[in-house]
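Missing here is one protein chain; the remaining ones are kept as they sit in the complex.
Should a chain be cited, it is by its letter among A and B, assigned in written order, with residues numbered from 1 in that chain.
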Amino acid sequence: MDTDTCAPGAVEPPDGPGPSAARAALLVLADGRFPAGGHAHSGGAEAAVKAGRIRDAATLEAFCRGRLHTTGLTAAGLAAAATAGLDPLDLDDAADARTPSPALRAAARRLGRQLTRAARAAWPSPELDALAAARPRGAHQPVVLGLAARAAGLAPLDAAYAAGYEAVSGPATAAVRLLSLDPFDATAVLAGLAPALDRVAHEAAEAARRAAFEGLDVLPAVSAPLLDIAAEQHAAWPVRLFAS
Amino acid sequence: MHLDHPDAFPHRHTYSAADPHRPDGTRRALRIGLGGPVGSGKTATVAALCRLLRDELSIAVVTNDIYTREDAEFLLRHAVLPPERITAVETGACPHTAIRDDISANLEAVEDLEDAVGPLDLVLVESGGDNLTATFSKGLVDAQIFVIDVAGGDDIPRKGGPGVTTADLLVVNKTDLAPYVGADLEGMARDAKAQRGDLPVVFTSLVAEGGVRPVSDWVRERLAGWAAVAP
């Protein structure tokens, strides 16, 4: 489509390409109010609260730190690889292999589909159109996130940051609602995790860089057993506040 | 009509209610949102509308529960529609977000229903019981109904708020309870008129036979208008 030629990704930023050049688009993409369905998902926090594994700010911090360094790193690697231009359908298969829980695969695809909708409106792109056509029920959310970042002119590192941040901001927001946790405490938890997020994002971006030459198996595949097990339990609850 | 002008909104039909056509060019269903405070009778209104209209129209319902599935299960239990025509959207404890700020899950639910059981004439999107500020995004629905009830306080129309003031139809429900709660129906009508100008207000009592007819008549008018806009 001719409108695609004026997609932001095709425009050279005035101060040259690179991670910092398109930083503003990252704020839009990583905004918790970006309308891609995230607000209805707790990132495992609802199940962890019920099981007593998240009770206060300290246990929220431990939960988020673990999630960031496991599934957060894995998602960040997939997202960065998609931004780097690796085949999104191969990445979608890699995401399936990294997600043993069918409840989490379903949630990831649902969120991927919702993100596709929002991203196509924000940054029209033939690559997003092609992925939507190939995966009408939704691709895994981190793959879509990476492709959306690519359409927005962002770098793989930016996509890794967005994916890593989502891995912790979702549970933190949910914990505020579920535990009536002091929102300032929850925000302090996120701020305290920022240096860890820096490391995770860079590690994911470096893995994505290597994956272009060495294949997708070098992308992180770190998983968190309790997140997988609890996700299946949560999916079986008759009454719950969050979709996952 | 937009299909003749693909450059105007080249991608709109893929993500928003703004286009009255589906990707295959057929007319999509009219989407009507029902919002209002907890307990005002939104689900009962949806159930009554379905019973009255289901023989002549192809209808589906999306519910947005505060807790998952309660409202959907009420509709299923009372068998107002076959189960494949009812979908529940989970809202993460924020029902107003799901109908206004981030409508993506509701749009998917509506489109999935059209794909699965369509073509549809009418999709009713019921919000989770929320406060007086909850309104539907124009990206999700074509028109919205705000349901309040006389037992919730006859001062609600006077207080206004986006739901009362801007909804395409204001329903004041449970008029049968007015004598018991000392509600002043005429005062409510006056206050509503002051808040809403020419926008319509109807009073209903769903316990009576055909009690939902003022709402169903309004829905029929909207459907006639929809057919004219999107032939």
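Just so it is clear, a residue touches a chain if its C-beta (ideal position, glycine included) is under 8 Å from a C-beta of that chain, and two chains touch if they have at least 3 such contacts.
Here is the rule we go by: contacts and distances are computed from a predicted model.
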Problem - Options "Quaternary amine transport ATP-binding protein", "ABC transporter", "Urease accessory protein UreD" or "NADH-quinone oxidoreductase subunit L": UniProt name of the undisplayed chain - result: "Urease accessory protein UreD"
Problem - Option from A:44, A:124 or A:164 whose C-beta touches the chain left out - result: A:44
Fill in the blank from the handout: Touch assignment to the omitted chain, from A:121, A:212 or A:229, lands on A:229
Problem - Where the missing chain touches chain A, by residue - result: 44, 48, 51, 53-54, 59, 61-71, 73, 93-94, 96-103, 105, 196, 203, 206-207, 216-229, 232-233, 235-236
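Simple rule for what comes next: only the chains that are shown with their structure count from here on.
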Exercise for the section: Round to the nearest whole Å and give the separation of the Cα centres of chain A and chain B. Expected result: 33
Problem - Complex contact set, residues of chain A against chain B - result: 1-3, 33-42, 110, 113-115, 117-118, 120-121, 124, 132, 174, 177-178, 238-243
Problem - Residues on chain B engaged by chain A in the complex (per definition of touch) - result: 6-7, 10-11, 14-16, 66-70, 89-94, 97-98, 101-105, 107-108
